[in-house]
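Worksheet: the structure to be examined is printed underneath.
What you see is the complex with one protein chain gone and the rest in place.
Labels run A and B following the written order; every chain starts at residue 1.
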Amino acid sequence: MVYQFSFHVSTRGRGSYSISDEVYGCLDESGVETGICVVFVHHTSASLMLCENADPEVRADLERFMARLVPDGDPMFRHVDEGPDDMPAHVRSILTSNSLSLPVAGGCCDLGVWQGIYLWEHRQAPHQRRITVTVYGDCTVVLGSSST
Amino acid sequence: MVYQFSFHVSTRGRGSYSISDEVYGCLDESGVETGICVVFVHHTSASLMLCENADPEVRADLERFMARLVPDGDPMFRHVDEGPDDMPAHVRSILTSNSLSLPVAGGCCDLGVWQGIYLWEHRQAPHQRRITVTVYGDCTVVLGSSST
Partner (left out) sequence: MVYQFSFHVSTRGRGSYSISDEVYGCLDESGVETGICVVFVHHTSASLMLCENADPEVRADLERFMARLVPDGDPMFRHVDEGPDDMPAHVRSILTSNSLSLPVAGGCCDLGVWQGIYLWEHRQAPHQRRITVTVYGDCTVVLGSSST
């Protein structure tokens, strides 16, 4: 069975935003017990990541690393129509992920204890970002029998 | 239902090549309405990306960025059997993606308006690259009934 859901996240500009709860909600609604959950972001200047979810300093360090690796306003870039963070946002997006494929087990997203799901906004300005969650696998079998 | 298709792309050497039409063709042939389309490249010196599809300068900037980050002929590299672009091609491949998982909705690849599908050739010489598209999900139901 395949289930598909879309939702939007309003970002306040560059930074990472937890979407674990939204993804878990889609999974619950699907009723899938065993399978895969694919999270996809429909943009080329934002991305998705599984990141350490306990110390916010990790995501701050990631921002600092990216700011040094792909600096805004780098004179090498010619695609600057939307400003100095335009092309760096595309590069950051290519270096990270536009989809995550997560195992579903026992009706839950089977992530490691430190893995959180984040949308990473790479533009400086606030944006509305669309995300689609596709869940497929074996569904809950009614009457208490096991689904496997 | 699962459908699988393979095709080859003849590259003219380093650079990115649109394969959106080829992937959309596979999806059409599958008849899948709702699901996932996995695009996979069978090589370690080429990769796949979803990239901005309007201004070719974006992909030129990406090339410039990669050429600076992973320069051909870097004396640090020891795997140089096939020339100065051999190891950089492997590194570029690892830093980007060898597969894309794309949502399928309404029988179409549900990409963002600016997202195009590209094969990224990292070797300087022309190569023949093999790509496999696997589509799975709920098929078109005839007679107008809903597919879910």
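Everything below uses one rule, namely that a contact is a pair of C-beta atoms (placed from the backbone, for glycine too) under 8 Å apart; a residue touches a chain by one contact, two chains touch by 3 or more.
The structure displayed is predicted, hence computed values, not measured ones.
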Residue of B:2, B:54, B:108 or B:125 touching the missing chain in the full complex: B:2
Contact set of chain B toward the excluded chain (per top definition): 1-2, 4, 38, 40, 42-45, 69-70, 76-79, 81, 87, 90-91, 94-95, 97-99, 101, 130, 132, 134, 136
Positions on chain A where the hidden chain makes contact: 34-36, 49-52, 55, 57-58, 60-62, 64-65, 68-69, 95-97, 100-103, 105, 110-112, 114-115, 136-138
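What we mean here is this: only the chains that are shown with their structure count from here on.
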Averaged-CA centre spacing for the pair chain B and chain A, given as whole angstrom: 19
